[in-house]
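I'd like to ask some things about the structure below.
Heads up, one of the protein chains got dropped from this complex, but the rest are sitting where they should.
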Amino acid sequence: MNTIKQNLPSPDALFPYLGAVLLILGGSYFFPQILGVDYLAQQLQIAAFLGVLALGATVVILLGHIDLSVPWVLAGAAIISTSLVGSGNPALAAAAIPAALLFGVLVGIVNGVGVAILRIPSMVWTLAVNSMLLGVAVLNTGGFNPKGEASPAMTLLATGDLAGIPVAFVVWMAVTGAMALLLKRSGFGRYLSAIGYNEKATFLSGVSTPSVIFAAFAIAGLCSALGGVMLAGYANQAYQSMGDPFLLPTIAAVVIGGTSILGGRGSLIGTVGGVLFITLLTSILSVMQITDAWRNIIFGLIIIVMLLLQTLRRKSQ
Amino acid sequence: MSRSEHPIARLRGVSKIYGTTQALSDVDFSCFGGEIHAVLGENGAGKSTLMKLLAGVIQPTSGDIEVNNAVTRLTSPADAMVRGLVCMFQELSLVPDLSVRENLMLGAVGTGLGRLNASVVRSAQDILAQIDGGAIGMKTRVADLSLAERQQVEIAKALTRNPKLLILDEATSALNASVVEKVFRLIRAERDRGVGVLFISHRFHEIESLADRISIFRNGAHVETFDNGAYDYSAIISKMVGQRIDDLFPPKPPANPDAEEVLRVDGFSWTDKLRDISIVLRKGQITGLGGLDGQGQGSVLQGLFGLLKGTEGRCVVGGIPVTITHPKQAKNPKLGIALVPEDRKTEGLILQQSIARNLELAALGTDGIDASDVTIYQPFLDALELKCRSLDQPVGELSGGNQQKVALTKWLALGPRCMLLADPTRGIDVKTKTQIYALLRRLADSGVAILLVSTDYEELIHLCDEAHIFYQGRIVRHLTGNDVTAEAIIAASLNIPLPAQTSEAANG
Partner (left out) sequence: MGNLLRSNQREAIAILVLAVLLTLYLASHPSGPNTYVITIWANQCLILALAAIAQFFAVIVRGIDLSVGAVMALTNCVASYFVIGSGLDMALGIAAVLAVGVACGLFNGAVVVFGRIQPIVATLATASLFVGLALLLRPTPGGRIDYDLADAFTLDVFGIPTALIIAAAVIVLFWVPLRRTGLGLGLYAVGSSEQAAFQSGMPVPVIRLVSFAMGGLFAGLAGLYFSFVTTTGDAGIGPNYTLNSIAAVVLGGVALRGGVGTLTGAMAGAFILKTIGSLMFFSGLPPLAQPFIEGLILAGAIAIGGAGVLRVRNRLEVFGK
């Protein structure tokens, strides 16, 4: 049968993997413990938190939008799940994870309505949604870290280990696989790219573009919430502004993975590489025991260099 | 008419290569002052590349450009403009969010990044007044102008740049005949002042009436340059195409006014743009919508495709009354309506994506169709003779004509009952036109009802079985059979009674 050639992952998506390998090799020259199984397994576990968030971000960025509500969807999901567990009521505790994920989906749909129906730039609308969520959280918790704790299931998700492989990593890979399947098998992935490149032409091709946008933001909300649940499991608590440090690295990971911030072009596989790269970079910089200042400087410079390499490669084609 | 002794600009052995595509190969070409020089060629023949080289937008891969007998590197449009090479681009060079006035001042001679000079605005207003554009408000945002008005502003802007060589790339494609005539008067006056004019158009009759000399390009090579009148129409066409084309239009079978109804609208109205439109589309018939640009023809297509909110009137598809509110509903096989929009670059296609991806976008998610199976598109691509390296090539790399073939084919695979086409041959070369005409007739013969908006009355006469002529949002005349004549169409377009001799009076 004569089907259309499936696109192989673009070289852009392979860049971060190459970078990650170089980081490990270069780092191990100074710190031999980096090559140890324990260290690497720990990196995979830590990468999983960022990784789950970045999957959601990829879907939204492919669409040509951005989701700045990640921090407080994450924190909100963490607060909801830990409070339900902390309530002591077994029924409520059992509902902790589903409730948190549902919360993420609902916020995602609110994001989608602003973007697809009211046509507000996603950067602004999701920022406003984020600050409203912050407000709700402050109102409910009184500005203190909410009481509560993680359920055993949440702890397992975050810190468990399956024949030496961190459960968090397994979860991350499972979500990646499910999402890759969704993008490939249904038209969803095609629609995302098409809208990212040209929403008007996609609409005129008879595609219900608002539904696609709702779905994309709902998926992103779900991913942020899952990230929140896992982080709460990791820390065995929720705390204010636990999501703030994740927003920019998430976007950086997606972009380093070869996804265009303008939408249309990109891949999940690249994002996974980008997450590994960012996680290793952050980790090695902290192993090096240098000051915060230099960590920031080196982080910034390496991101710029990675992006410049992408540009150079495309130019040389 | 006196042609200058030395060429204003001259290309020597110029080649331009994009990636693997040779856009121009070893071209020698001169343009002189005091002469209107038309450049003819199919899409992809290299005309636009030639213009862009002379305008400083791109630089040659090899070869030299001479301006006033000195080898010159034109590094940017600003650089070319300083040397008197002023181009009016086919892709409009007006900034949509700025006002007309600001656009005229942008990049005006001697301004650069420094203080703005308002004097160009006055001279541009004079020019606009001469080409029926006097009513265009200087404070209007360009985005709010019609395509025709934008072209008028564009012409005025180019003329205020003191051109020595004025390059017009499809400068009049959206203008109606009477405005075109006024623009030509202006261009002839420039020529008589010693300005060289390089003119690209697909409308052959325009070139015939305007050009002093004609150059033919084919496949990136300069074929021949000759004086206007040296060859007749068919000889020129065969030089352009490299083979003979006998007839532009396919033979028209006898109209069948009693054929089965596919779609009917009664008393269709929308805001103040459409008033009481009634049209019947029948199986196997090509129905044309004519009139001046922007009289509501396009809105009818949009309304039938579910793009307009708050429409009134009745719409019946296949005998069943329907309200169409979304393109997704329109394309559903139950209705089977397809729209090929006017602007293929921003509405019809996703330029960055491959041909294959574009083809499957409309069919994706439709029951009973495997959108990723290219064999369902292949017969149509073959019929239209799509030229491409492979179906994985980005659509943006194709010539305009080939892009339009993709935009058509993506809908044909759905097997629509009713095709809505918005000026599908605008800015497209002769050979592609004949291919599209032939395909449309074949589709009609196979039972599809076709609704065609066209600003080219040749199409209404020779391709369509009947035509509705629009004026200010209403259908002012319904022409059928032998009544579809140029005179009748023109008179109706201006909403004046036949005979057509009164058209002068109506203009005044």
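Each chain gets a letter, A and B, in the order it is written, and its residues are counted from 1.
Keep this in mind: a contact is a pair of C-beta atoms (placed from the backbone, for glycine too) under 8 Å apart; a residue touches a chain by one contact, two chains touch by 3 or more.
As the structure is a computational prediction, the values presented were derived from the model and not from experiment.
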item	value
Contact with the hidden chain (one of A:Ala95, A:Leu182, A:Ala235 or A:Leu307)	A:Leu307
Of A:Leu53, A:Ala252 or A:Val275, the one touching the omitted chain in the full complex	A:Ala252
Omitted-chain contact residue, chosen from B:Ile8, B:Val197, B:Val265 or B:Leu307	B:Leu307
Selected from B:Phe199, B:Phe217 or B:Trp270 as touching the chain missing from the view	B:Trp270
Selected from B:Glu102, B:Glu181 or B:Glu261 as touching the chain missing from the view	B:Glu102
Where the missing chain touches subunit A, by residue	66, 68, 114, 117-121, 123-125, 127-136, 138-139, 142-143, 199-200, 203-204, 244, 248, 251-252, 255, 260-262, 291-301, 303-304, 307-308, 311, 315
Touching residues (missing chain, whole complex) on subunit B	55, 57, 76-78, 81, 87, 89, 91-99, 102-103, 105-107, 111-116, 139, 143, 157, 270-271, 299, 302, 306-310, 326, 347
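The working rule: only the chains that are shown with their structure count from here on.
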item	value
Whole-Å gap separating subunit A and subunit B, where each centre is the average of the chain's CA atoms	45
Residues of subunit B touching subunit A in the complex	305, 326-328, 330-331, 339, 341, 346-353, 356-357, 360-362, 364-365, 371-375, 391-392, 410
Residues on subunit A engaged by subunit B in the complex (per definition of touch)	1-5, 7, 187, 190-191, 193-194, 197-198, 200-208, 264-265
